[in-house]
Structures are given as C-alpha cells and as structure tokens.
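In this view, the complex is presented without one of its protein chains, the others remaining in place.
We just call them A, B, C, D, E, F and G in the order they show up, numbering each chain from 1.
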Amino acid sequence: MNADEIRSILDAVTTGNLSRDEAVERLKNLSYEDVGYAKVDHARAHRQGFPEVIFGEGKTREQITGIFEKLIARSPNVLVTRTDAAVYGDVRNVVAETEWHESARMIRLIRDRDEKGAGEIAVVTAGTSDIPVAEEAALTAEAMGNRVTRIWDAGVAGIHRIISQRETLACARVVIVAAGMEGALPSVVGGLVAVPVIGVPTSIGYGASFGGIAALLGMLNSCSSNVTVVNIDNGFGAGFVASLINRKENPRD
Amino acid sequence: MNADEIRSILDAVTTGNLSRDEAVERLKNLSYEDVGYAKVDHARAHRQGFPEVIFGEGKTREQITGIFEKLIARSPNVLVTRTDAAVYGDVRNVVAETEWHESARMIRLIRDRDEKGAGEIAVVTAGTSDIPVAEEAALTAEAMGNRVTRIWDAGVAGIHRIISQRETLACARVVIVAAGMEGALPSVVGGLVAVPVIGVPTSIGYGASFGGIAALLGMLNSCSSNVTVVNIDNGFGAGFVASLINRKENPRD
Amino acid sequence: MNADEIRSILDAVTTGNLSRDEAVERLKNLSYEDVGYAKVDHARAHRQGFPEVIFGEGKTREQITGIFEKLIARSPNVLVTRTDAAVYGDVRNVVAETEWHESARMIRLIRDRDEKGAGEIAVVTAGTSDIPVAEEAALTAEAMGNRVTRIWDAGVAGIHRIISQRETLACARVVIVAAGMEGALPSVVGGLVAVPVIGVPTSIGYGASFGGIAALLGMLNSCSSNVTVVNIDNGFGAGFVASLINRKENPRD
Amino acid sequence: MNADEIRSILDAVTTGNLSRDEAVERLKNLSYEDVGYAKVDHARAHRQGFPEVIFGEGKTREQITGIFEKLIARSPNVLVTRTDAAVYGDVRNVVAETEWHESARMIRLIRDRDEKGAGEIAVVTAGTSDIPVAEEAALTAEAMGNRVTRIWDAGVAGIHRIISQRETLACARVVIVAAGMEGALPSVVGGLVAVPVIGVPTSIGYGASFGGIAALLGMLNSCSSNVTVVNIDNGFGAGFVASLINRKENPRD
Amino acid sequence: MNADEIRSILDAVTTGNLSRDEAVERLKNLSYEDVGYAKVDHARAHRQGFPEVIFGEGKTREQITGIFEKLIARSPNVLVTRTDAAVYGDVRNVVAETEWHESARMIRLIRDRDEKGAGEIAVVTAGTSDIPVAEEAALTAEAMGNRVTRIWDAGVAGIHRIISQRETLACARVVIVAAGMEGALPSVVGGLVAVPVIGVPTSIGYGASFGGIAALLGMLNSCSSNVTVVNIDNGFGAGFVASLINRKENPRD
Amino acid sequence: MNADEIRSILDAVTTGNLSRDEAVERLKNLSYEDVGYAKVDHARAHRQGFPEVIFGEGKTREQITGIFEKLIARSPNVLVTRTDAAVYGDVRNVVAETEWHESARMIRLIRDRDEKGAGEIAVVTAGTSDIPVAEEAALTAEAMGNRVTRIWDAGVAGIHRIISQRETLACARVVIVAAGMEGALPSVVGGLVAVPVIGVPTSIGYGASFGGIAALLGMLNSCSSNVTVVNIDNGFGAGFVASLINRKENPRD
Amino acid sequence: MNADEIRSILDAVTTGNLSRDEAVERLKNLSYEDVGYAKVDHARAHRQGFPEVIFGEGKTREQITGIFEKLIARSPNVLVTRTDAAVYGDVRNVVAETEWHESARMIRLIRDRDEKGAGEIAVVTAGTSDIPVAEEAALTAEAMGNRVTRIWDAGVAGIHRIISQRETLACARVVIVAAGMEGALPSVVGGLVAVPVIGVPTSIGYGASFGGIAALLGMLNSCSSNVTVVNIDNGFGAGFVASLINRKENPRD
Partner (left out) sequence: MNADEIRSILDAVTTGNLSRDEAVERLKNLSYEDVGYAKVDHARAHRQGFPEVIFGEGKTREQITGIFEKLIARSPNVLVTRTDAAVYGDVRNVVAETEWHESARMIRLIRDRDEKGAGEIAVVTAGTSDIPVAEEAALTAEAMGNRVTRIWDAGVAGIHRIISQRETLACARVVIVAAGMEGALPSVVGGLVAVPVIGVPTSIGYGASFGGIAALLGMLNSCSSNVTVVNIDNGFGAGFVASLINRKENPRD
C-alpha cells in the first residue's frame, strides 16, 4: 500500500470530499490493488528493457500470434521460445522485423537495442550438440540488452580448448555453460573465473545420461562454489538470470 | 603467461645476463607457472575480500587447525564449515576473535569488515528448520563483505508471511531462499522480485521428500525464470554466489 | 445377505414349498449373491446421481459405443474419458444430446441436472497448459451434480493472481488444484482456505519435471495440512472425490 | 483489512484524535495486518474447533514447552506430534490434563469436546505395524471433534477381514486407510464404500518397499476413483483432511 | 558326460576298433558334448512336451521363418511371441495349422495335445487391458499341455468379482495374476488360495504407474507369502513357470 | 458357508426348535462366518502341515511370546522370523524343544516331521554372505515338511562351482537361489535345470548395488524363463512358495 | 611448450632476426600452442594408428561429409559411428573404399592395416540382439589394428555355450562382453579368464530392464574383480579402450 495514495484519501476524508464509507471502500480496494500490484511490476520491468516472453510449447499458432499482437503494443522486445518456422510465418506478418533463429527455435523481436548490461556475458558449450540450448540463452541475453560472447565446443575431454579461452572468460561478468553427458564443464569454468557461473544441463547424451540427469547431477555437485544450476535444456532461464546479474543499475532505481 | 615476465627474461638473454639454456628452462617453468597460475588467482581473490574456506566435514581436528593456521597468515577472513564446537575449542586458541555459530556449525574469523557489496542480500527460509542452512549462507555472505537481511519462517502455507516482506525483498540485489518439503518458496519470491533468486533445497521433510529431492525438483522446475539452484543443504555455495553477484566492482578491476 | 430374501426362503421351507436340499442350495447361492452384492451398490450409486464412466484409453470405438449403449439404459449421466472426436462421432448417433469437450478429451451425457452438492467446487490451474486436466475434473464434478467455479492460470510466480481470488476460493466446499512444473500452487491455496484441497499433478513441464514427478512430490510434501493428492493427470479422480466430499447428504441415507 | 478497524481510524482522524501521519502509519500497519490476516484466520479456525498443532520433530524441549504455553491461552485443544515422553513430562507440568499417546508419539490436550463432525470417521490399518500412523490420524480427528471408529489389521492377504467390516465402513462419512508394503488396502476399501478414502502409505515393509514408496505408488495408482493420498507416514495430515471433509457446517458460516 | 557313451568308446579302444588317438579326440569332444549337453537337455525337454519358443521382438520376418522351419522338424509345438500378423502370413505358409492370436501377438503351433499337467492353471486379470499379457501366459501354458481357466477383469476395486471366483480358484494347482496400476490383485488372490501365485505386473496405468513399476513393487511387497513375481509384461515367463509347477511327473523321470 | 451347518439350522426351523427370526439371524451370522471363513482355511492349512508364522520385526518380546503361546495350541510347527536371541530366551521357556538359528535369526518349533514334499528342494547361494537369507528359506522349507539340500558359495565368478553341482541340482523339484551383487546366479541355475527357480535378491553388495536393487533387477530380467522372484532378503517367502510347489498332494484334497 | 621451438625463437632474438616484442608475441602464442598442444597429440595419436572418429548422431549429412573430407587428409583410418546408409551414399563418393556396416550402423575406412595389438581381442555377446553393439566394438578394434575374435550368443541361460569357448577366450589379451537383460555374462567370463573384461550393457530387454539400467547395475556389481564397464550401448568406447589395453608398445614410445 503506497503511503501517498493513503495520504490523499485521508485528506479527502478530512476535507469532507470523501465520505467515510467511500473511504473505507477505497482503502479496502487499495489493499486489493496492493495484492494485485504485480501488473505495475510488469510495467516497471519492461520499462527497464525486459522483453516479454511467450513460451511456445503447447500453444496453438493462433494463440501465439494473438498474444504476440498484444505484447508488441507495450514492449519493444518480444521473444517466442520453443516454437517453429510455421509460427514464424504468421508472426512475421504482424511485425516484419522479427527474426527467426532455427537452432534455438526462437522468434525474436528487438526494437530497443540499448545496452543495459554492466559487462559481457559469456556463453560456453561443451559440444556442438549443446549449441541450440546455448543459443537460446545467448539470444535471450542479447534481447535483454547484453553483449554476448559465444564459445562453442570447449568440452573437458580436450581441456586445452577451454583453457585457451581464459582471457575471453576473464572479461565476462557472468558465464553460462551448457553441457550434456557428464556435465563437467561448469566445474572447470568455475575454477577459471571469479564470477557467477550458470550451468545448463542439456539432454544430450547416450545410455546412462538419462536425458540430462547425469549432467544435472554433475552440475549440482560441482566442486566449484560459484556454480548454480537451472533446469535441463532451460537456455532461456539461464540467459534471463545472467541478464539480471549483469544489469548496470539496481532494478529498483 | 605474463608478458612483462617474458620481456624481462628476453632482455636478460639479449644482454647476456641469462644463458640461452637457462632462459629455455625459465620460460618452460614460466609456462608451468602459467599452468599453475591459479595460486596468483587465489592471491588476487582474497585481496578482493574473498574469505578462505575450510570444508570441515571429513577432516580431523588436527588437520583443520593446521590448515587454519596457514590460512590466517594470508587472508583476513577465514571460514570453517560443517564443523563442531570441539574444533572451535582448538581454533579459538589460535585466534581469539574467531566466532562460533552453533546452528550453522560454522567457525568464522572476520578481520576485514569493509563493505564490498553493491546492495543487500536477503536470506529467506520457508520454515524454522531451514534456518541452519540459511545461516550458513548468511554468515558466508557477511564474511564476503555484504549486508544481509534475514527473513525466517515465511513458507507458502501462510502466503501473507512472505508478501508482508515485499518491501524488504525489494531492497535486495539478490535473494537466497532456503526451503525443504515442496520447495515452493523460491517460485513465489521469484515472482515478487526482479533480481536473481538462488534456491537452496534443504533436506528437511518427511516421507516422500527423499532428503531434499522433492524440494530440489521443485526449485529446478520453478515457474519463475529468475531462479537458479544449488545443491541440497549447500548454504555456503548460495552465500558465495550471491556475494559474487552483489559485488560492487568488476572482479577483474 | 438380505434378511427379506432369507425370510422368504425359510417360509418356503416351513410351508414345504421348498425342499431342504433346494433351500440349502439357494441359501448358498444367496451367500454368493452376498459376495456379489456390489452390483446392488452400483445400482444404489447411480440412483444418487453418480454418472457411469467409461475409461476410453485402450478401448476400440466399437467397444466404447457398445458399453455406452448399455449404460445409458440404467444411468441418466454417462462420461467417456480419454477418448477422441472419432468416438464422439459414433456415440452422438446413439444419443444426440451428448457433448464433446475437446480440451478434456471427454464425451459427456447429462440428463439428470439436479444439484446434489452442498456447496461449490473450485477448480484452479497454475498455468494454461494445466487446463485440460482441470477441465476433466470440472466436467466430472458437474456431471455429478455440483456447481463448479473455474480459476485458470493463477500460478505462484505471480502470487497476486491467486490471492486476488481469495473471496472466490472462500466460497468453495472443496478446491481442486491442477499444477505441473514445481506443483507449488496447492500449498498456497491450502493456506488460503479452510476446506479440503485436492492436488492434481500434471505432466506439464520440461527437463527435470520428469513427466509430473516433480509436481507430484511437491504436492505430497505440501506444508499445508489440508492437501491430499491424486495421480498425475488424474482429473477425473479429483473431480470424483471432490463430488463425494461436497455431497449434500450422507451417501447411505 | 477489517472494515471496522478502518472505520475507527478514520473517525479518529476526522475528530482530530489522530494525526494524519499517525493514521497513515497505522493504516499501513493495518495493511500489514491485512497481509497478515491469516492470524485472524487462525482465530476463526480454532473458534470452529481446530486444534493448534506443534510439529515436535526438530524442536527442543524448551521450544515445544514455550510454544505450548502460548497456544493453550488461545486454543482449547492442542496437539504435539512426533514428540517423546520426556517432552510430555515437561508439558504435563503446564497443563495436568494433557494425555500421552505412546504409539502415536503424540501429546494431546482436549478441553473442547463438542462434536463437530457430521458423521463418523473410520480409520483402518492393513497390519499391526501400521497402527502408530493410524493412531496419529485417529487422535487428530478426535481432537477436531469427530467420532472415530478404529479397524486394525484388516490387510488384503486375508480379504475376509476387511469385508467383514463392511457394515462398519458403511457408516463412515470418510475412511482413512494406513497401509505399508504393497499399499493395496485403500483400493479394496475404496471399492466397498461410496465416500472419500484417504490413503496413508506407511514406511513399513522390507526390501523393495523402499521406505513406503511401493505403498505410495500403489495408492496413487489405485483403481478405485475415490482414493486420494497423503505423504508417507503422514497420519496427522490424513486425520486433518478427514475432519475437514466430515465437518457439520460450512467452515465460512 | 554320459556313462554309456564313455563305455562304448572304451570298448571300441579295447577291441581295437578305435585307435587311442581317435578315442582321445572323441572323449575330448564328448567332454565338449558334456559342456554342450544342454542340446540333449533341449531334446529331452521337448520330448516332455516343452514347446520351442522364438522371441519375435528384434528379429526380421526372414529370420523368424527360417528358425521356425528348423524347429518344427524337432518339436511338435512351437511358439512365436511378440510378433505380428505379417510374420504369421509367412509362417502359415510353412505349416497351415499354425494359429494367430492377435491380442497376445503370438503365433502358436500345437500338434501334441497330450495333457501334461497335474491340475489346472488359473489365469486372472485385474482389468480388461491386462488381457493381452494374460493371454500370452494362458496360450503358453496350453501349449505346454495344461488345462487353463481364464478369469478376466476381477480387479480389487470391486472385490466381489474375485471373491465370487473362489471356487474356481480353489481348483487350480497354480494361479497366474496379471495386473497393472497398483498391482494389488495377486495379494488378494494369494490370500484366497493355498497354491503358488505368479504375479505379472503389466505396463498398464497412467501417471505415477511408471510403465509397470508401481505394479511390480506392489507385487514384490505382497503381504501374501505365496506370491512370486516375473518381469513386467512377461506373460510367457509366467505361463512357462506355471507349467513347470503343474507338471504331472518329475522332469527327471 | 458350510452346507452341514445350513442343513442343521433348516432342520431346527422345520422342527420348530428355532424361530424364523432366530434362524434369519443365525444364517446371517453364518454368512458372516462365510465372510470370515478364512479361519477355517487356516485350520485346513495347518492340518496340511503349514507352520504358523510370527514376523518378529516390530513386535515386542511380550507380544511375540503371547502370540507364540496361542499358536502352539493349534499348530505343531511354529516359526518366528526376524527375531533375536533374547526373544528365544523367553520362547524357550514356553516350549523347551524350540530351536534357535542364529544366522537366519529364526526361532523354530518342529513337532510334526512328516515329509510332505514330492521331491527335494535345493537352496543355493552365490556367496557366503547370502547364507542368512538362504538359511531362512531352508529352515522354512524344512518346517513345511521338505527335504532340503544346501549348496553354499557357488557364485558365477567361478562358474565351475555351480556346474559341479549339476547332478545335485538335477534331483531337485524346485531350486531357491539367493544372490546379492549382480544377482546373476539364478539365470545360470535356471539354464541348468528344468524345474522352477525362485530367485531371492539379497541386500549384499557395495556401491551401486543399492541394497539389493541391482540383484533384484538382474533376476527380474533373467534370460532363463523358469525364474521367478521374491522381495529382497525374503528368504521366508522363497521357502514358503518352494514348499507349495513341492507338495505331494493337491492342497484341496 | 616444446624446448626446440623456444630455443629457435631465443636464437632469433639474440641474433636480432626477431624483435623483442615479436618474440614476446610468438612466445605467448607458443604458450597458447602449449595450451592448444592437444592437436599435436592428435597428430601423434594417428601416427600410432588411432583412427579419427566422427560421431554421426545429431549431425547432418553435409556436416559429416565435410568433416570426413578433412579427416581423410591426415588419417588413414576413419570411422563414422551411429550413422545411416544415406550418409554412406555420400561418403562413398569421397573415398570409394569405405565400408558400410549395417548392423553396427558404422562407416569405416581402413587404409592402414598394420597390426598394432600385442594379442587378440575377443568380443562376446549374450544374445543375438546384442550383436549390433558388439559389432561396433569389434569394427572399432579392427580399425585400430587388432585381431578380433567374435563369439555371438553365449548367454548364461545356457552356460555351456560360453564354457565351450574357454580355449578361445584364453587366447585373448582383453575381452569385451556385450549383454542386455540381467547383464550377467561379464561376471561369468570374468571368472573364466585372467585378463581385463570390458562390460558393455546394451539397451536390450523388456519391462524392468529400463533401457539397459538392469544390465549396467549388474555389471557394476560384478563379483569378478577384472570387470570394468562403459556406458549403455557404447560399443565404440569398449573397442577403443580394448585397443589401448592391447597395444604392442607404450603409446609414448
């Protein structure tokens, strides 16, 4: 409940401009408005450059296009994740400048390109098959106003590949690491940098990888203390959190 | 491999102060130093106020005290995690100003109290039994130079408890949420704030909580995109990453 | 064993209309009737407005239509769950007033619309993708004579969404909550109401949601004591139990 | 936010007994009271005969006794679950009429013995080793004002044992069934009655029972549609929900 | 190594009909024959009426037909399990009297119809969807010379259904019970009979049935001591073991 | 419902010695007797030489002794499983001829030593640490009137150990195999004999044996079709079923 | 960092042929070469006859062909695993002598056929359906210069089948055993030989084999101490390690 709003209601009661009963009702509603304040939150959020996001999975083409049309009115940047080229065909008709990213299965509209991040975000993959998940993270971070450095195929079986990227990694304010199979790369990267590392287990692997569980457990048990983890294949979440970490200014300012 | 060091070796060869063979050896060693550069990292790290940490579990009293004596020489702040009062009895003899935190089972020595964080770190628990894990996070974050706000017992079964803390949460640059049972609180907190939320599943619960697995899965599957997760009961890791996120200056500066 | 039937047999023996051996045989059969009394139960059940239900999964179109034809003779209300539009095409030819509910994949015939519930049943979903499961619950509860209030998309990531429904929830005699991902919503709803809450985990989610296991564990470990759980995606079961709870009169009356 | 409280504050402002700033502060606090309205809920709840409950596990003797002393002031009935005889020794000193139930490990204080249930609650166990969990359910239901019928040791391996209780079961408004091992009894009971059945898997069993998981899965997959499930060994939860189902009057009345 | 065969070789050496070196070779081969004696076993086995069995899964049409042609030369009865109608089309061309059993997906050739069982084998299912697995068991048992009684759809949710079959069950020398979902029926049947019960968990079920695991665990944890279990959906194995149990004469005779 | 009892009631009615209403009551009770007929079953069972069994785990010394005293009145042979020497101290005072079997933790009273089995039962272990479980099986089978052959320590790592027992195995009517670790022995034994093999996984093993799960899965997936499985460490169950299989006469005779 | 290369750079600096700054740069690069030295490793590796390998799964036809063209320039032997006939059509156009192995789904190019192994490698399968995985192992080992003996269909249910191969197994320097279902064969083979045995669990099996987990656990818990394990269906890995074990000379020579 906002103090200014309370004050003006009280003033109106004192001056007789508002009856006591109406004041009671409005103060009660205000309390309800308080409960429902998150819409204001949403508004504040995209003023700060957060994109609006539509999770495409499980939605029809019509639903996605419909939601998309409403979102572009209030937000310059919009993402549609886990979608396909057919949906893109529809969405492109709404706003021509939307982009289609095949490997990440993402539609992206960026109209606000102001940089909002304090530093760089590095996105690393262990193998080439982890790239789609990593791209989802990278595209998300870019849409949220960050410079992104991509380092592909630097898995631990050839440890020199990631070590040779030390300088690049050292420039990042936060590092995202997508890895399947044994999910060991975040631990190694975590030891090479002094910034937060976000591990994204991918469902890549054979046999006892169990659709990403082996990688997930590997990352949760990382011996590097600067590693946190998001859900299997959740590139969007990793890119989103990395962007929050990298923000230039306190979100409340 | 540091360019300045290479330069001085080359100069010494050119001026004849160093034989070619000795130079080869030193450059090779330098390369090994390069491989072994992480020690320099460690040095740099604690100049920035990172505490040195001893994981107490599985170490004898003698081992812990021995390591502790070495660490206090090079680092102002030192933590011993997952230890007990008996070890504290020994360590207190080494440095009198060490503190003993019973619930978190942590020994803490803080001699550098400079604030290094840009904002506040909020640490929240769902129930009172999650407090030991949350305290480990809070004590770690404090030892790394952060102001910490503690919010205990704000689980989702009485949703007003966390909602009434909205203002406090809104001040935080990062929020740590420790929760057992269904692990739902990080999702709710994630929806209330626009900063990174670190979920710490705790092994609190009965029956099908499976020592924290239910809470872990709950947090990994959080419907709030700003939630990342650390291992079950890993309060130290959560406090460590939160401190990295909250740092005032780029760690490379 | 029904006392009246025993009496008439005894009378027949006493009057000599029945030989002792025949009476022994019939009383033994009667005892089998006793074992097989559940048919009477079924009869009693649908006199009280229970619909007959055909689980469509794994049955052929012919089988479903055949069973349907038999059931409509003895029960005014009939449900076919987990079926498809093709089966509906057949069934509609049998009774024209059957309804087809696409999202819940349910065929419904309601000819007895008497209200049998004492209060309202609220059905809540965390997200839009949980609606098919929730609809199965709602349609079932309606077919059993209940007024149903639907609250869609009130997940915990935007906690105001469910809190703003507090008044509506307060009117319910029982609440059904369908949620995937972390399955946290039943705990929150459980804290807002003082009536039984039935959690239905849905198989919605990605990565480590494991087809509903994360949600299931979340609900089983709910910190709200008024939550019970049914199987993953079992909307029918939730609607059925909610109807039993809400019944105006004791089922034995 | 309570309308009467708002009214009196407004009156005080209007009459000048309260400064505008103080009123703002108190209305804000009131708003926090609104957020914290659940305490009112609690108050309402125990006016309706809900007992206050202390989960004893993980709390010290001092903590339990301290909380107990506060609760007895505002609630006639109080339960302490998962506790031991030593705690009872302390608590008995506070209120002499507390009872100690060894098998359920529960302390119970009942001072309000009004019947609040519409019908009876039947509590059934599959084996004798399930009795402690079932007793927890039964004692809870009694403390919430219900008549409880206990049926012990009626497991499915001797199916006549439960069938011979048909008449007794038929009198119940809700049935709680505690079972370990394969957890089959709720399915059988569910087929015998037309009321809600709450399954409580117990951690009783050997080998591949996995501490209650086998029983839990058995109950979740019950072929009887009137079965819902609570967590393993959660007798309290089962008794609590059964009491909610059995309540004579709508909880909002 | 068969004593008679050794004797005849020794005689041949003694009489000079066999050179020492040839005898060494033949005795060594015989020893290999001894190691390879299982072929003799096979021969003995089908003299006793064991059918030859081809597991169809993972074999091509050509392979199955080829093996089938060889087997019919040495065994009157042959089964092909987990196959399809196309394979049957081929096999029927080889021997016209083969039968095709659609629900069990089995091809069966029975030319020896002698009864080899001491008693009857009862095959029971909990639901109609368990019938394919149960049919595989029943067809196998018949092919091995047993009389088989089928009891379909006698699940525990309507407990009278199986109890009304008590007399029939009492005639069986061994009972096979196929059940999905909670897998409770073998426990109930086990309590009704005094003979071995073989539980066959089926992969029937939804949600947390996990493709038969719930049923498997239920049967393994059966509270009836006369229940043993075979693998999920392994109807053939159940029918095979039941036939071994029911054999009139000791297999060594 | 027993025909003789029905007859005598009918006669009493006909002769006027019993009023119609009393007859109705008694026949109804008789019907309950019918429902409760399993007691007759029990009686029949131990006439056939089944021992009465007390599962000791989770029962107090007083409970076990109390039950024991009742059972010895109606059954010559009694077993107490999963018990300890202290209980034996008590039980020995009741009947001096009871035996104590330390490794199997079983108390055994055998007063009826008639042979009831058609053939021999072989009990095999893979290692020496599987012997306690195997002994439980062997002692049970002996108490049920069977001759038992013990083959200890014949695991597959030294395959000659079990092969050298081929002749002994060939004499058995049924074979019990107890094995931990990979649980491979039942498959090998199953290939060597033409009789039913009952696998008992034991909780012996390290690391990824998971308390018997590896052995359990191994046995369930046995490539030998004559293998069925009981629960982990369930020696009693294996001995019980083996005895049922081996019985000389049809249990109904 | 190679000493010769360092020396020549130093000489160039001393002789003035290289400026100090250029030398710094080249030494830094050299250091990067040092970090990137694994390419040299690769080179050394295939000089020793290691084939280059392309994992085909998840790569497009164009990608595979492109990589293939580059690899054939520097390595005589090249493998493409987990691919299909369509890719082979493309690759055959590049080098005509490539072979297509349908069952193992492998393309193989062998131009260096020198024997590099000290002894033989035996590859054994439990069943015919394990052959594809075993073939992958065998073809890999051959491509790495080993003589390979194949023993198909020697599962433990007919134990004589593997025992009769004792002499053949005794000739091997290392044995690979591919088995699904219970995965028991490696334990038996491990007991028959005194060389390393590599177990390859295959995803063959039904019901509770869980796609190879049962076999995997069986092999990990093998009672034979000479068994190690690779991932489910990982024939290539088994063939690769077996080749390393069998190498005639120390790889560093």
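The working rule: a contact is a pair of C-beta atoms (placed from the backbone, for glycine too) under 8 Å apart; a residue touches a chain by one contact, two chains touch by 3 or more.
It should be emphasised that the depicted structure is a prediction, and the values quoted were computed from it without experimental measurement.
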Chains in view touching the one left out: A, B, E, F, G
Omitted-chain contact residue, chosen from G:N77, G:N146 or G:N221: G:N221
Positions on chain A where the hidden chain makes contact: 126-127, 155-159, 163, 181-184, 187-188, 190-192, 205-210, 213-215, 217-224
Residues from chain G at the interface with the omitted partner, ascending: 38, 41, 44-45, 48, 50, 53, 118-119, 170-171, 173, 191, 194-196, 198, 216, 220-222, 225-232, 236-237, 240-241, 244-245, 250-252
Contacts of chain E with the absent chain, listed as residue ranges: 1, 3, 6-7, 10-11, 13-14, 20, 23-24, 27-28, 31, 34
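Everything that follows uses one rule, which is that only the chains that are shown with their structure count from here on.
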Smallest number of contact steps required from chain C to reach chain G: 2
Both-way neighbours, i.e. chains that touch chain G and touch chain D: A, B, E, F
Angle (degrees, nearest 5) of the CA superposition of chain C onto chain E: 90
Chain D-chain F separation of Cα centroids, rounded to whole Å: 40
Averaged-CA centre spacing for the pair chain F and chain E, given as whole angstrom: 25
Chain G residues counted as touching two or more neighbouring chains: 158-159, 163, 206-209, 213
Arrangement of touching chains [line / ring / star / complete / other]: other
Full enumeration of touching chain pairs: A-B, A-C, A-D, A-G, B-C, B-D, B-G, C-D, C-E, C-F, D-E, D-F, E-F, E-G, F-G
